[in-house]
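Take this structure, written in structure tokens, and hold onto it; I'll ask about it next.
With one protein chain withheld, the remaining protein chains of the complex are depicted in position.
So, chain A:
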Amino acid sequence: MRIQAIAELRARLSSDGPVSSARIYLNLARDAARWEQKLRDTDHQVFHEQALGRFTRGHELSTGVSGFELAVLREVARRVLGVRASEGQLAATAAMVAGVSVELDTGEGKTLVGAFTACAMFARGHSVHILTTNDYLAARDSGSMVALFRFLRVGSAHISSLTPHRERADAYLKDVVYAPLHEVGYDLLRDRVAERVEDRVRPVCDAVILDEADALIIDAGASPLVIARDDATPMSLIHDVTAVINDLRDVVHYRIAPDKTSVVLTEQGVHEIETRLRVPNLYRDDARDILAYVHAALSAAALLERGRDYLVRDGRIELINTSLGRIAHQHRYPDGLQLAVESKEGVPLSRTGTVLDAISVHGIISAYTRPVGMSGTLRLVSLDLMDHYGMPVTRMEPEKAVARIDQPDLIFRTGNEQLEACVRMVKLALERGQPVLIGTASIPDSEWLGGRLRAVGLTPVVLNARNDSEEASVIGQAGKEGRLTVSTQISGRGADIVLGGGDPEERQRVLEHGGLLVIALTRYQSRRIDAQLRGRAGRRGDPGHTRAILSLEDPQVQGFAPKSLLSRAEADGESAGGRAGRIAIVAAQRASEYRHLDRHRDVIAYGKLLAEQRAVILLVREELLAGSCEAFDRYVARTAANNSEHFTHGPVDPRVLLRCVDLEWSAYLAEVSIIRDSAHLFALEGKSPLAQYNLILGGMFERYWESVRERTTRAHAEISNGYGTTYSGPPSTDPSIWTYLLESDPYGSTLGRFITNLRARGARRATDRSDR
């Protein structure tokens, strides 16, 4: 007991994050072996009936799974899919049915575990969604498991971004639904703004299995999903602004922050813009629109890079998800920024949208009663999963011990030295016949490296978001003898590199050469992404090597490492691989990783009250949809006690009221986003920004009802005057992604600020002295 407590304490203190023990689940899985032979010998018809009896909806009442149940699942998979489920897979199933998320190494067969868990949950009376990161995975997993579901007579379906609206309602009626997380999110949003009952598709949010849970929750978690209504076409002004901004020069007219997250105009820059646009003062109230465009255009020009942050394809801007290295379909920058990027690239401007409603990933997952996740990398975020989603995490050790060798990092001062070392290492490996996979930081990096490797006579295959349609074939060949693949984060998650490319003889030869060699040329924005890339080598006990060849010139290191460490590391000269360099690189990655985690936490914290307010409105909305204004009256009577006069004079059209409730919510959200942006200023008076933000929202929400009332009265007056709102059907839904770009609290506590500024002054004085 005591020893366990100490072990738990140590786990809590270690940076890996705590995990709960997997022992009981492994025991269950071992227990399943008792029935394996007996079930195998059972006649097919008899077994089918036995299995069906076991897995009928709501048949099973116990929350935990039994060894026998696991044995039946294993036998079903053997008969239907022709694979024998491993002990680890059964144990993972047992854990997930119990509500414990599982870290399962690459190649251990997560897809089957997901399907098993879904069947077991189905038997317990649940409807199950299995959510993935993209369309492809939802379709692939659903397709490969359909036979299993059919055998057990479990209805299954999959939804992708291409699934038409009317088919979705039917799909959601099925027992098991495979879908990308954001598709379910958009369906929830569309339902929330639907103006007719029959327009809704009603996803049943009961049990959910999150595939690649950390990518879904943490990496995508900071960007809320947004539904927007088309708005006026933008002014031509944006092109003028872009033209001026394009002529500005770094340092002279603007300065970029070292971490490349923000840019500011210098005085000269402001002057230049004011003269060229003929604006007397950019910061006057009447120039607000222009300033908004200037701000957006400057960010687009100085912070966003084509190829790294977005691609231009078919006359459209497509955003790249930097943690997955893939194109983020249906993603957009916040309003003005999107236009600015389009103007910068000279593609047709898209229509701007007014945000109608938003939901965070946390909001989507909170809609489910039983969330559980699986991934190859969960431990590092287990504290966040526990704190914000109530999801405990356990780890399943792989069946065969990992035979991969992770060699120590090589650290160089400059990118050139890094490249030379990389080429040397690649040549050595290829001479042996060992296949090599190189991970780079971005699309331009991968293409540049591909060019350099070609220049020294090698034949690399480059894979990135630009040619992701060839992904399956490139990855399929990547394990072949003497093959060289250059890639981005894209070859991390979900890419299964089979040694020898499926040819057993070649596989044997590759094994003798030492398996796959994975070289990482950068540290990604989190340790999990690094681990995913490393996991491509040495799957299922195969041999393999990994090596990180890094340089201090890496933008992440330059932006995030403490300056003192960096200068010490650079002073080490040629052998920058010293202690200082190593620490600088680790510190830079942690800073970037934790900043992301903090942002995720902020989105949750700042979204909480808003979600509650939205829930109240949705309740009222529900009755309005049914054609009754009663709930609205009742609610207003209850909250706005000071406005004793009855809310609605005379008959009110519930449809008009409904429209007004929605429009007013949209205006409300716009205001909230401004309050959110300025909340950090409250720290200056020693108040908690979050508490103050909540207080303001509380007051604003009281006024919300008042505004709806005014709007409704106006609308009715207009209608009776003959030129009112006409109903042009439901608003078109053009989903777009909108993120907060602000740290919650750049100021910190008063004492903290005091010390930070004292430090900064000391440093400035020191540099002044050395200048003299």
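Methods note: a residue touches a chain if its C-beta (ideal position, glycine included) is under 8 Å from a C-beta of that chain, and two chains touch if they have at least 3 such contacts; residues count from 1.
Keep in mind that, in the parts below, contacts and distances are computed from a predicted model.
Student: Tell me the UniProt name of the left-out chain, picking from "Protein translocase subunit SecY", "GvpL/GvpF family gas vesicle protein", "glutamate synthase (NADPH)" or "Sugar ABC transporter permease".
Tutor: UniProt lists the chain left out of the view as "Protein translocase subunit SecY".
Student: Sort through A:42, A:56 or A:266 and give me the one touching the missing partner chain.
Tutor: A:266
Student: Quick one: which of A:150, A:196 or A:284 touches the chain that's been left out?
Tutor: Spelled out, the listed residue whose C-beta touches the missing chain is A:284.
Student: Can you list, in ascending order, the chain A residues touching the missing chain?
Tutor: Contacting residues on chain A, toward the hidden partner: 13, 231, 257, 262-267, 270, 281-285, 288-289, 291-295, 335-336, 352, 354, 562, 564-565, 587, 590-591, 594-595, 597-598, 601, 608-609, 612-613, 615-616, 619, 635, 638-639, 667-668, 670-675, 677-678, 680-682, 684-688, 691-692, 694-698, 700, 703-704, 707, 741-742, 746-747, 750-759, 761-762.
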